[in-house]
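Every protein chain of the complex appears in place save one, which is left out.
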Amino acid sequence: MQKSNRKLSTDASGVYIISVTPFLDDGALDLPSTDRLVDFYLEQGVNGITILGMMGEAPKLSAEESMTFARRVLRRLDGRIPTIVGVSAPGLAPMRELAVAVMDMGAAGVMVAPGAGIRSDDGYYGYFAQVFATLGPDLPVVLQDYPQSTGVYLPVPVFSRLVTDFPQLVMLKHEDCPGLQKLSTIRKLEEQGLQRRVSILVGNGGIYYPQELARGADGAMTGIAFPEMLVKVYALHKAGRADEAEDLFDAYLPYVRHEQQPAIGLAVRKEVLRRRGAIASAKLRAPGPKLEATDLAELDRMLERLERRLAGLKIRDAA
Amino acid sequence: MQKSNRKLSTDASGVYIISVTPFLDDGALDLPSTDRLVDFYLEQGVNGITILGMMGEAPKLSAEESMTFARRVLRRLDGRIPTIVGVSAPGLAPMRELAVAVMDMGAAGVMVAPGAGIRSDDGYYGYFAQVFATLGPDLPVVLQDYPQSTGVYLPVPVFSRLVTDFPQLVMLKHEDCPGLQKLSTIRKLEEQGLQRRVSILVGNGGIYYPQELARGADGAMTGIAFPEMLVKVYALHKAGRADEAEDLFDAYLPYVRHEQQPAIGLAVRKEVLRRRGAIASAKLRAPGPKLEATDLAELDRMLERLERRLAGLKIRDAA
Amino acid sequence: MQKSNRKLSTDASGVYIISVTPFLDDGALDLPSTDRLVDFYLEQGVNGITILGMMGEAPKLSAEESMTFARRVLRRLDGRIPTIVGVSAPGLAPMRELAVAVMDMGAAGVMVAPGAGIRSDDGYYGYFAQVFATLGPDLPVVLQDYPQSTGVYLPVPVFSRLVTDFPQLVMLKHEDCPGLQKLSTIRKLEEQGLQRRVSILVGNGGIYYPQELARGADGAMTGIAFPEMLVKVYALHKAGRADEAEDLFDAYLPYVRHEQQPAIGLAVRKEVLRRRGAIASAKLRAPGPKLEATDLAELDRMLERLERRLAGLKIRDAA
Partner (left out) sequence: MQKSNRKLSTDASGVYIISVTPFLDDGALDLPSTDRLVDFYLEQGVNGITILGMMGEAPKLSAEESMTFARRVLRRLDGRIPTIVGVSAPGLAPMRELAVAVMDMGAAGVMVAPGAGIRSDDGYYGYFAQVFATLGPDLPVVLQDYPQSTGVYLPVPVFSRLVTDFPQLVMLKHEDCPGLQKLSTIRKLEEQGLQRRVSILVGNGGIYYPQELARGADGAMTGIAFPEMLVKVYALHKAGRADEAEDLFDAYLPYVRHEQQPAIGLAVRKEVLRRRGAIASAKLRAPGPKLEATDLAELDRMLERLERRLAGLKIRDAA
């Protein structure tokens, strides 16, 4: 396996799994599970790993815990695949502080979502111009476009200006919804030579993954308890076997839909990761939702049905 | 077929399709297509029809057009299945005016979502207490719980109080998300005799339909270009064939997910209804999204794949 | 008094009062009070009147009541001062229908706020381009910029493009907050010849009125139970007596601040209008807030203090 303590570039592709943060039943950060989880993700064949993302439980870590967790993940990975670290923050000064620290630890790049209250095309551009000026030209940045959570919409012309003016912008994490037309529009601008090509990885739990690959996405950056699905679908698609890719995806879709539910979805994801041996406890830090007996029985059935569907599929591996 | 110009009751079950509003290419209300669409829905076996819903294009009709459309639908149905009319409005006076008018035309009941700006349990209860006082005890009401759109959350204790105090509350349109635990909680209260049983039909494009039926939903009230799927899944589930019900649902799920996208999903739905001959034009009233060539090609492929999956399914009809 | 059944133009200035909608105690539309209210506004010297605005109780009228109310106001005014009618609507077809109807009745122009869900500079421009195309080149339009209510922000470059491309855009209703810099920026663009000059009237209950006049506003379009204050402040400012204008304003400011409270403020305004004999009842249509005994006592004291401050002021009338 190639060492990749290089920095993130526009060539990035495949699956960057968004890591959960493992806790013990008492809520303490679970560092042994962190190692196990990293191993698990590597075994499933992911191409990169993203930590301290906005939507996971990273905001429930103290600053010190965040550093401890990041250090542990980076040490375990030991440069085998690139790590992206979420550094979005209300102020640019603490954003810079965190970004510098994790790059020193060996991260490949950082991910930034627009701050709350950004308005208008110029406001959006201006915010990221400040971010890039603050982080400096040598720090690769992923722009996270997730208006459902941030409340801020990324217009394509603004993205074009940012890509043109800031070479360190190497990747778009695409999870606007509806977002399929936006993805196609960006790819078309690139094909017409009107915009530098960047990597685009998709989110939203991967629920539109086959459609997004068909429209030119370079892979996925999302969390799901079955990263191997994202990996295999990507490989099949890459191998020109789009129908088989989608057949495999569709087999997982009932589960993907279930895990993509707001709030409770993360509890489902952790429970499945626990059952798969990737983490010791499905614990979510408070405040957070809990799975009840009915939810667990429902999940049992859903996983049995998934297994049955997978058994019925006849897809030769793309690898 | 039984005449059902009776009023809506807590026994309501099965599929209440949320009707689109057909327009001509120039944006005018298309009344001949309205007839055709009603026939189409009847042919697919739906148990009821809901019009002037909050999320469709009803807000783009003038008051007069709304009455014209409602009259046309009710006349065409001629009491064969019950019609529910959305009457949510910022003021109670115009809400009452519309409700009385459509009941006079033969509607079976009305649907009301909470008004903007409702806060706290007492605020929610108080709003609906006013609604029920305004509409009177003889007018059956569906409470629409759709916080993603209204921004207002329905707590279960408030629902219990409303059900207890107002017999005319006969149905919950359930589309909170995540909402599975809420559905189970309500059914449990009813089973324990702590709350009068009401009809619960589910929305959200039906994307959690099998899970919701398993948790005690009485059917679905949602829009989709394939109402026969909702009908058959319900019948299979009712016949105790839950696995076959879910197999059928899962075959449609890739399409369900696609149609459930915000905004653009309605354009997809109308395009499929047009292809199926149910309406003359897929036109959406301005302002609204448009399907581009890439979107249409994507839809072609999605429908072909759906057909292939359906051909591969071996499910004996439940009817 | 000059007849002004001419259309609204970029010359509009002074005070356009936003009319309340009078109801009887039982909630019915109060047409005799409508006449009295129109007379009251005229007596206070306002330069125009705006009805069916977004933030009043117009959304609580039925479509028919809206027409009845508009007709009554226009008949009573008989062209003595121009009337602007709010026609914002989710769909362009019903917006056009209402706009045409009120212009036929003698309105001077219409006011449109951006529709919900507009995003990005191009999205904003595109929405109003559609509005202008729908309403036609001969219908004068006021663009209402009120992001606190619409959730949609108007960037200055978009406003410039709209002003340049659509001569029928004659007025900006300015009530962004904070909005003082935006107002200055627009006036500077006009002075530099980079943008056609339009009328700018300010809202937000007039709470920044002196600052806005100093920055180039042409007057106010807002509701308040003391329209004469807005009128006199404008006249004094116009006469170059800015300090006296602000002294007068400041005397009213404690009340202005009180009336500008969300929700309850409208109840205060109607109560004062009732006490002043402008309307028969302070009734707000349900659902709406109510003044309690404490609120009324507080208001008594506030009005006494206002009277005392006014008695202490030595300002010669500007008229």
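Here the chain labels run A, B and C in written order, and each chain numbers its own residues starting at 1.
One rule holds for everything that comes next: a contact is a pair of C-beta atoms (placed from the backbone, for glycine too) under 8 Å apart; a residue touches a chain by one contact, two chains touch by 3 or more.
Bear in mind that the values here come from a model prediction, so they are computed numbers and not experimental data.
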- Which displayed chains make contact with the chain that has been left out? A, B, C
- Item | Touch with the omitted chain, as defined above, among B:157, B:240 or B:277 | B:157
- Item | From B:119, B:276 or B:308, residue that would touch the chain that is not displayed | B:119
- Message: Could you pull out which residues of subunit B are in touch with the chain that's been left out?
- Response: 119-123, 147, 153, 155, 157-158
- Can you list where subunit C touches the absent chain? 177-178, 180-181, 184, 207-208, 211, 214-215, 243, 246, 250, 253-254, 257-258, 261-265, 289, 292, 294-295, 298, 305, 309
- What is the set of subunit A residues that contact the non-displayed chain in the whole complex? 27, 57, 59-65, 89-94, 97-98, 115, 117, 126-127, 130, 134, 263, 285-287
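Simple rule for what comes next: only the chains that are shown with their structure count from here on.
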- Task: Tell me the angle, as a multiple of 5 degrees, of the rotation that maps subunit B onto subunit C over the C-alpha atoms.
- Result: 180
- Task: Between subunit A and subunit B, tell me the centre distance in angstrom, where each centre is the average of that chain's C-alpha atoms.
- Result: 34
- Message: Nearest whole angstrom, what separates the Cα centre of subunit B from the Cα centre of subunit C?
- Response: 39
- Query: Centre to centre, by mean C-alpha position, how many angstrom separate subunit A and subunit C?
  - Reply: 48
- Shared-contact residues (touching 2 or more other chains) in subunit A: none
